[in-house]
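Here the complex is missing one protein chain, while the rest keep their positions.
Right, chain A next:
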Amino acid sequence: MGGSSSQLSKELLNEYQDLTYLTKQEILIASQRFTDLLQKDRKSTDTTETGRVSKKTFLELPELKANPFKDRICYVFSTSENHDSMSFEDFLDMLSAFSDSATLEVKSYYAFRIYDFDGDGALSREDLEMLVNRLTGEEENSKLSKDEMRQLIDNILEESDIDKDGTINHSEFQHVISRSPDFVSSFKIIL
């Protein structure tokens, strides 16, 4: 499963189109970008697996560079052992989930995993706090005060924790997010 654009056979291209929400054009652009990343990766580090881009190089991608959730995105989509490198297919998976035509179900699944920092399958108070901190900027002066944070998280749980167990589980998340009109249009990364 190579990375460079010239090696993308027609069959593979068709298969990718079947398996992702991307169009042919988008896949070709993605493969071009991925080849660039691979070359960059080779220059900076010498111990690379074939066809994989290290996390460090990957996060240099201009679309992700300034994104406060970039490490989480890489973690969620990477299939390598330590979640520290991306293959071309992982990259396509990511673009597919963030594409225009992906369904709400797919998008909300990945959003949930991105926000689930400890990976326990539910958004706890700690997860929410981390999420809010990343949203508002993590410097000391930009964080919300402790009181505000407590009040905010109380309000969020009050609204969306339907079964009142103190965390937001996946179905609750899905429920809440499906009622939020901006989510689908903003959960998007386009190369």
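The criterion applied here is as follows: a contact is a pair of C-beta atoms (placed from the backbone, for glycine too) under 8 Å apart; a residue touches a chain by one contact, two chains touch by 3 or more; residues count from 1.
Following the convention adopted for this analysis, contacts and distances are computed from a predicted model.
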{"item": "Protein name as given in UniProt for the chain not displayed, \"CCAAT-binding factor domain-containing protein\", \"Chromatin accessibility complex protein 1\", \"Transmembrane channel-like protein\" or \"Large ribosomal subunit protein uL23m\"", "value": "\"Transmembrane channel-like protein\""}
{"item": "Option from A:29, A:59 or A:189 whose C-beta touches the chain left out", "value": "A:189"}
{"item": "Contact footprint on chain A, counting only the chain that is left out", "value": "15, 17-21, 23-25, 62-69, 79, 81, 83, 89-90, 92-93, 96-98, 103, 105-106, 109-113, 115-116, 119-121, 128, 131-132, 135-137, 142, 144, 148, 151-152, 155-156, 158-160, 162-165, 169-171, 173-174, 176-177, 179-183, 185-190"}
